[in-house]
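A single protein chain has been omitted; all remaining protein chains appear in their positions.
And then chain A:
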Amino acid sequence: MLNIRISQDLLAAIIFILIGVAALVFGADLRAGTSADMGPGYLPRALGWTVISLGVITGLRTIWLHSPVVGQVKLRPIILILVATCAFGFLVESAGFVVASAIAIFNSLFGNGRPSVPYALGMVVILPVALAIIFIVGLGLPIDLWWF
């Protein structure tokens, strides 16, 4: 559990400014050109600056405009769903679909609290097999079922 005390608008402002700056930094080597002959960097630059300014306005606005605080963030769901996603991505090629999805599902279950053993066992065993039958055997998606 994480309690974020800054306001929603301020956090939004920070995200906007970071993304705008990233667009400017990583787009710095792109030729901007002129409006008559736009280069690949013309819009990235324009958009980067616009997003930054919108971020700044959103942030400054919090001085006089009330915005609710972000508040309690339960870390469990977001972190475990991300872990499950990445685990699937890293494992699916080497370990095959069944093992990768079993591990992903196992992780995701903890995103919802502590799972009971029979429920966890059921999900981890039945769901990957069912999905494999539907998508790989049935619909013929080209994903390896096993590691061999």
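As a working rule, contacts are C-beta pairs under 8 Å (C-beta built on N, C-alpha and C of every residue); 3 or more make two chains touch, one makes a residue touch a chain; residues count from 1.
The rule is simple: contacts and distances are computed from a predicted model.
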Complex member absent from the view - protein name from UniProt, among "Helix-turn-helix transcriptional regulator", "Tripartite tricarboxylate transporter permease", "RNA polymerase sigma factor SigM" or "Phosphonate C-P lyase system protein PhnG": "Tripartite tricarboxylate transporter permease"
Touching residues (missing chain, whole complex) on chain A: 4, 8-9, 11-12, 15-16, 19, 23, 26-27, 30-31, 34-41, 43-44, 47-48, 50-51, 54-55, 57-58, 61, 67-68, 70, 73-74, 76-78, 81-82, 84-86, 88-90, 92-93, 101, 104-105, 108-109, 111-112, 119, 123, 127-128, 131, 135, 139-143
